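For chain A:
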Amino acid sequence: ATGCTTKSGTDTAGGTAGDDASTGTSGGPVELKDGSGVKLALIPGGAHPYFQPWKTTAEQDKADFKLGDVTFNETGEWDQGKQNNVVNSLAAQGYNAFGIFGVSPTDINTTFEDLKAKGFAVGSLASCPAGDTNSADFCLSTDVEAAAYKAAKATIDAIGGEGTIVHLTGNNVDSNTQRRIAGVKKAVGETNGKVTELPVITDIDKDLQTAQKAVADLLASKGQDIKGIVTTAYNPAVAAADGVISSKLPIKVVAIDDDAKILTGIKSGGVAATVAQNPVGQAYVGGWLLALLGSKQCTMKQPGVIVDSGSFVVTKDTVDSYDEERKAKTKALQTEFASQLSCQ
Partner candidate 1 sequence: MKRFVKTTEMTLLVICGVFFVGLVIASGGDLLTANSLRVLLQFLAVPVLIGLAQMVVLAVGQLNLAVGAIGGFAAVAMGVLMADHGVPAPLALLSGFLLASAAGAANGLLVVLTRINGFIVTLATMTVLLGVQYRLVGTRTVDAYPAALKTFGSYALFGVLPLIFLVALAVAGLLAVMLRRTVPGRQLLASGGNPVAAKLSGISTDRSVIIAHTTSGAILGVAAILTVASSPGVNKSIGGDWLLPSFAAPIIGGALLTGGSAVVLGTVLAAFVVRFVDTARAEFSLEPSWVNFVVGAVVLGSVVLGQVRTRRQQRRTVVKSPDAVVAGGVS
Partner candidate 2 sequence: MTLFRADQVDKLFPGVRALDGVTLSLEAGSVHALLGENGAGKSTLIKVITGLYRPDGGRLLLDGDEVRFGSPHESASAGIGVVHQERNLIPGFTVGENILLQALPTARGLVDRAAIRAEAKRWLAELDLDLDPDQPVTELSVAQAQLVEIAKALSVQSRVLLLDEPTASITPNEADRLFHVVGKLKDAGCAVLFVSHKLEEVFQICDTVTVLRDGTSVLESGDLTELTRDEVVDLMVGRVHEALTLPPRTVDTEAAPLLELCGVGTATGHADVDLQVRPGEIVGLYGLVGAGRSELAKALLGLDRITAGEVRVRGQAVRIRNVRDALRNHRIGYVTENRKEEGVFLDQPVSRNIAVTVWDRLRKALGYVPAKAEAALVAEYVEQLGIRIASPAQYAGTLSGGNQQKVSLAKWLAAKTEILIIDEPTVGIDVRTKDAFHTLIWDLAAHGLAILLITSDLPEMITLADRVVVMRDHRVCGEVPNDHDYDRMSQQVIRLIHAEGTTAA
């Protein structure tokens, strides 16, 4: 298995500590008794391929856990104000369990607090609030710093441990971006100077053409010096894969996510590796947890706990098998959370 890091400091030992007598077996998931009163809303930050698995997984949640209702609502359109409105509208219509990707990591705690104050079950999915506190019941997310670290490692491996790499990413003034930058820096730092990094290129995830232009300019001016490109945002990943192929430079590209477009790139060799995240696991396990919390069957032993949903380096060799690994991780997550719950 990949070395998943779990950030919740108290529970590094695994899933056996602190069992409640009334819970089910400590190694397996807790059975939900009655989910019919739970109306689950999964709310991504906006339209993005990453969240598309959520839509189907929500339905699966509904079927598997016999929930009262589920919905998937992406109409917030990457605007915290609009997202808050969506959340409130859903609450007004009777939804009582929320899995939310907060648009603004620094603001989302406020939204969480509001919801908690009204007695709803809230989970922070796919992204954790900035800073040290998480006001949701839990956060189930890719550890973005770790994922970026892995991606950088994969890039360094791909270029043979030596040379210059460059990091392309999205919105500079976003705490997650800052974490990603830190992750890549860390990996580069560990090479003791064998690998150097050009200044990070930020703010090119707004649209595909901006990303494409930035990549082309980069390759035109520095293409000869660059050995590897690590991308931690979607549009730059697509653009870099394409740009490198058409420039015919021997540059290794490590992408993010496992969108069809990128997987094709991996198979054809245009993309050296990608770091897949676990959206299905987030939605599935998140939905399960929220149902448990929403039906008042369980409470978190330690509210606000942060759990890494896993990130998976996918290369040509593992492209067919990584999904199995991811499914295993999802199972493991349920077990891991079981120990975090105190249930009736």
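How were these picked? Simply put, all candidates are chains of the complex that A comes from, given by their letters.
The criterion applied here is as follows: a residue touches a chain if its C-beta (ideal position, glycine included) is under 8 Å from a C-beta of that chain, and two chains touch if they have at least 3 such contacts; residues count from 1.
Only a predicted model underlies this, so the values are computations on that prediction, with no experimental measurement involved.
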Problem set entry | Touch-positive candidate for chain A in this complex, from 1 or 2 | 1
Exercise. What part of chain A is in contact with candidate 1 in the complex they form?
Worked result: 47-49, 51-52, 172, 198-199, 201-204, 206-210, 212-214, 216-222, 235, 238-239, 241-243, 246-247, 259-261
